[in-house]
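I have a structure I would like to understand better, so I am pasting it below and will then ask my questions one at a time.
Every protein chain but one is kept in place in this view of the complex.
Order as written gives the chain letters A, B and C; numbering starts at 1 within each chain.
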Amino acid sequence: MGLKDRRPPTPEEYLDYRKRFSNWGRWGADDQLGTLNFVSAEARRAAAGLVTEGRSISLARPIDTKPGPANPFPGHHFLAAGTSGGMLDYLGFFIHGFTNTHIDALCHLSTAEGRETYNGATTIGANGMPTNPHVGTIEHWKHGIVTRGVLYDIPRHRGAAYVEPGKPVHGWELADCAAAQGIEPAPGDAVLIRSGLDPYFEATGEVQSFGSAAGVHASAVEFLYETDASCLTWDFQDAPHDDQGIPNPMAEVPVPLHVHHLLLPYMGMPIIDNADFEELAVACAELGRWEFQFVVAPLLIDGGTGSPVNPLAVL
Amino acid sequence: MGLKDRRPPTPEEYLDYRKRFSNWGRWGADDQLGTLNFVSAEARRAAAGLVTEGRSISLARPIDTKPGPANPFPGHHFLAAGTSGGMLDYLGFFIHGFTNTHIDALCHLSTAEGRETYNGATTIGANGMPTNPHVGTIEHWKHGIVTRGVLYDIPRHRGAAYVEPGKPVHGWELADCAAAQGIEPAPGDAVLIRSGLDPYFEATGEVQSFGSAAGVHASAVEFLYETDASCLTWDFQDAPHDDQGIPNPMAEVPVPLHVHHLLLPYMGMPIIDNADFEELAVACAELGRWEFQFVVAPLLIDGGTGSPVNPLAVL
Amino acid sequence: MGLKDRRPPTPEEYLDYRKRFSNWGRWGADDQLGTLNFVSAEARRAAAGLVTEGRSISLARPIDTKPGPANPFPGHHFLAAGTSGGMLDYLGFFIHGFTNTHIDALCHLSTAEGRETYNGATTIGANGMPTNPHVGTIEHWKHGIVTRGVLYDIPRHRGAAYVEPGKPVHGWELADCAAAQGIEPAPGDAVLIRSGLDPYFEATGEVQSFGSAAGVHASAVEFLYETDASCLTWDFQDAPHDDQGIPNPMAEVPVPLHVHHLLLPYMGMPIIDNADFEELAVACAELGRWEFQFVVAPLLIDGGTGSPVNPLAVL
Partner (left out) sequence: MGLKDRRPPTPEEYLDYRKRFSNWGRWGADDQLGTLNFVSAEARRAAAGLVTEGRSISLARPIDTKPGPANPFPGHHFLAAGTSGGMLDYLGFFIHGFTNTHIDALCHLSTAEGRETYNGATTIGANGMPTNPHVGTIEHWKHGIVTRGVLYDIPRHRGAAYVEPGKPVHGWELADCAAAQGIEPAPGDAVLIRSGLDPYFEATGEVQSFGSAAGVHASAVEFLYETDASCLTWDFQDAPHDDQGIPNPMAEVPVPLHVHHLLLPYMGMPIIDNADFEELAVACAELGRWEFQFVVAPLLIDGGTGSPVNPLAVL
């Protein structure tokens, strides 16, 4: 189909993704892991075998307490004033958005048809939370994601500094990039797609807005599905509307969700948003390898729609 | 001295710990890692080699949003009401205390003599924060702690359900427990001391208070220092005043800090408080081994005195 | 009925209060003022005429930032830490509870029968908020309550230091107290019922719990209705279950709501909880008069179920 033909899905094909790439029922009616089911014990063992340098690299951005277009509701780092109590510093933040590095639980988005979450297990209420507060929520992933991570360094593959608006990352490009990097995609892989967010803002001098300036096309969904990937981590997220060429699946939401919308409610794939790959990209280029042990440990937030995280790449 | 003699320090010996177990200057004047310096590349490689089962186990408790004596300032899990905005759910909490699993940065406590932090690099102001907001703070550990973890399962070693009040965990008992578990303490080890917090409250029916009902004696400090451990993780923390038999080093603070007080400002050792070892303890007992890859990834909180964490044991 | 007979309502009579003291439809289908409709321009003018001393007295308690049984979710007085921004100090609190002085909007409670709010205008959702976020909410009272206040100083009337548990304030006692104080209840009156909360805790040494130790009986509802009062302000709230002798109208709620439950959804009467009358009581006794100008100005909280307030008595 699209991936083999090296062309993006038509609007009709994209609509059909909802059935074609659905994992509903694949791991039973009570499944809470989605594509994390691909992370087998063997995958974890193999991933540990990649720790040859003995080096750990953070893929997180700092909790963002500065207001701006990309961060309209800044996080808080507080101290109790005067006679007010407290146990030293207080940290508060909205879980989602475009600056803090966080993981989306499967309940974060619903199907377009029925406001249902992954596996049809519950629906999303008007307040954006699951009507069953323990279905698709983050506490089910308390044991973390520990698997092989593969960095798809698209700017390097393109010989560019960053992914430009108008040139989104396509599914077949991920396949090309893997081959060029000497990687065979394997079940359970954590797919890390680098678009080069920081180089983009450094080069253009633009102010980050609430949405991705460039990023990943919906055609990547097929690649993630066909390779049995366990989760997606990225810096820029879904490419802008103009780059997608197909209608936004959640018309009421002002940001493009062409990839998000397929992965969470249909495919059941965790997404780690707003990663920082710059240090890792340098290290991978120096070492000439783009695979490593990948570890993400969400906080235990009962009923949470996600969690802030500090993903680690251990090389 | 104390450890060899299998006896706790006298008040004088305990005072002398401040010099004897100090690491000030050991890794240079600008050091921000403290005993994490013991985690070498080789230690990380060796730790990865322990992943033979391919199983990951969380050591964290849930973010605690319920008020009570142990949690006087409950965490918040909020939604924006009505017309107020926000990026879905908001999470807020004080970093320290006795319920949330969190890591203490080195700036969290100061010396008794001069309100100085580790390495003498800054002082703690009246508000409890470092006067230099980027010294000893948590963002210096953004690349996480990835090393061998060793579970010291004291109740199992004692043949008891939990560590009782009046019978604190002593340094020489850690040495005994290691030997019994077939472990040779090694530089860079993450030391995990299980006292059995949950079994204690289940058995006694007590309500958890703001402080540990039982726990670890100051004599353990010598063990941590002499074995070149990299960090300490525990469920119950410093044993109660009555169990210590020596004055609380920070008289103005109502909780015992006999161990905390030596590790943070003098030794420069990170502490992960309020862990949950129950699932790990069962797994270790079944497998007959108490070592594993240990991973902790603090959030990037600029100037933070610590971070909530979800430590993972990967077996 | 009960008031003339000087006896509390039977459970059947109390159930009938829902109809007997309902003001649904009285001021039109779109009414948002409830019994504040009794505050006429003439009532405001007359109240201003009571300002003869030129003295203003606060009836508020401090925003409570200390945890305890009566305040399980303490308010916050915060400062931004380190590099986090902010516009100096931050104040945060839950609007309701038993310590902060606050006003209840009409949407704060629903009928027992249908989860409807005053006037049947909307219902209360599972989250406790009105399903129509601008019905019965606090912003409708932005112009404040400015009317005659009358202090019903029950302990003084009884010759006691405080209202004791087991001896709740009854409706006919309010009538007696008014007469003894030389007051003729008038339409639009703000009724202030003093039970003597602070003297109670000073004398008994008890720790305040989440609920009133003593307080006002459901029989007072008739008095409030028959005298065309505009609002109720009190220190202790609804008398305890044992003092009421009739079932709690909202069985699922652990605190007695025998008065609250009638006033808000049926009668449409604002309630100002957790007032401090001690300074006012002394002033009234000295002056030998218990009427004054009463001013309450809620904050403009769009969609709020109430607001913190600092009510003033101007004598």
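The rule is short, and it goes like this: a residue touches a chain if its C-beta (ideal position, glycine included) is under 8 Å from a C-beta of that chain, and two chains touch if they have at least 3 such contacts.
None of the values given here were measured: they were computed from a predicted structure.
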Contacting the left-out chain: of C:E42, C:E184, C:E202 or C:D242, that is C:E42
Full-complex contact with the absent chain, from C:N37, C:S195 or C:Q293 | C:Q293
Looking at B:H76, B:R115 or B:H241, which residue reaches the missing chain?
-> B:H76
In chain A, positions touching the absent partner | 67, 72-74, 81-84, 129, 133, 302-303
Contact set of chain C toward the excluded chain (per top definition) = 40-45, 47-49, 51-58, 60-63, 65, 72-73, 76-77, 79, 85-97, 101, 108, 127-129, 139, 142-144, 146, 293, 295-312, 314
Just the residue numbers, please: which parts of chain B touch the chain that's not shown?
-> 65-67, 74-86, 89-90, 127
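In this section, only the chains that are shown with their structure count from here on.
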So what's the Cα centroid distance for chain A and chain C, whole Å?
-> 50
Rounded to the nearest Å, the gap between Cα centres of chain B and chain C is 48
Multi-partner residues in chain B (2 or more other chains touched) are 72-73, 129, 302-303
